[in-house]
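Once you've had a glance at the structure underneath, I'll fire off some questions.
Complex shown without one protein chain; remaining protein chains in place.
Up next is subunit A:
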């Protein structure tokens, strides 16, 4: 009796889970294992046959592919800028927006607007700003520093990419911080104010510790999304000029789908990206969770 009931429960469980599991298995699990498998082969997209080559794709990617290594360093540089700037600006905006009474909703709506758009659309608009609008403003106002080769000069295009990414991403982060701020009890801040604490002190010693978990989430999200950056770079510079602004994701996609279609080799690079993101986000969560407990 008990056994049949348990069996029936299992059958029903499977019936409910099966459709989701089917799609998940075909489009997520299979490609994951497939990626690991192909990374050990010399398969290219055109040739139907391939053979196992062990870890030679990995040693080539890390030892003998200057463009890939360069894309890793470029991405890391990008990640550092994004994690710091995106979270600082978003937190500032969140605190300032929350301090408004009447204009709160208006500002929140405005700051989130770019997040509704694809960075491809945003990127093309910024290409217009960088190549047409800013030079024109520079000419009319004399602010000549605005007339730069924002897209064509790699030392400037790094900052163009950062500007576009911040423009498109800060609002999302801000919404997370606003949600966290709304949970901080008003009485705590009031009590600190009565005790004579300045607003900066209140923020530093009352508000910030209370929203620390949201900061952990915010940094985690910017870390993992910045490592995978693709759209912003694709729309703005396409990785150029040359390959000077190429990020890891772009390097992988070009390796697989544009140049020589070395699928096996590109898969190895994709696994390397996976490992980098996994290690760094785990490290971040571990460090910040430890601090959360202490605080």
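Here is the rule we go by: contacts are C-beta pairs under 8 Å (C-beta built on N, C-alpha and C of every residue); 3 or more make two chains touch, one makes a residue touch a chain; residues count from 1.
By definition in this document, contacts and distances are computed from a predicted model.
Colleague: What name does the UniProt record list for the absent chain among "Nucleotidyltransferase", "MoxR family ATPase", "siroheme decarboxylase" or "Carbohydrate ABC transporter membrane protein 2 (CUT1 family)"?
Modeller: "Carbohydrate ABC transporter membrane protein 2 (CUT1 family)"
Colleague: Write down which of A:52, A:84 or A:133 is the residue touching the left-out chain.
Modeller: A:133
Colleague: Decide which residue listed in A:52, A:80 or A:117 touches the omitted chain of the complex.
Modeller: A:117
Colleague: Just name the one of A:40, A:91, A:192 or A:277 that touches the chain not displayed here.
Modeller: A:277
Colleague: Could you pull out which residues of subunit A are in touch with the chain that's been left out?
Modeller: For subunit A, the residues touching the absent chain are 9-10, 12-13, 15-17, 19-21, 23-32, 34-35, 38, 45, 92-93, 96-97, 99-100, 103, 107-122, 124-126, 128-129, 132-133, 136-137, 140, 167, 171-172, 175-176, 178-180, 196, 198-199, 214, 217, 221, 224, 227-228, 230-231, 234, 248-249, 252-253, 256-257, 263, 266-267, 270-271, 273-274, 277-278.
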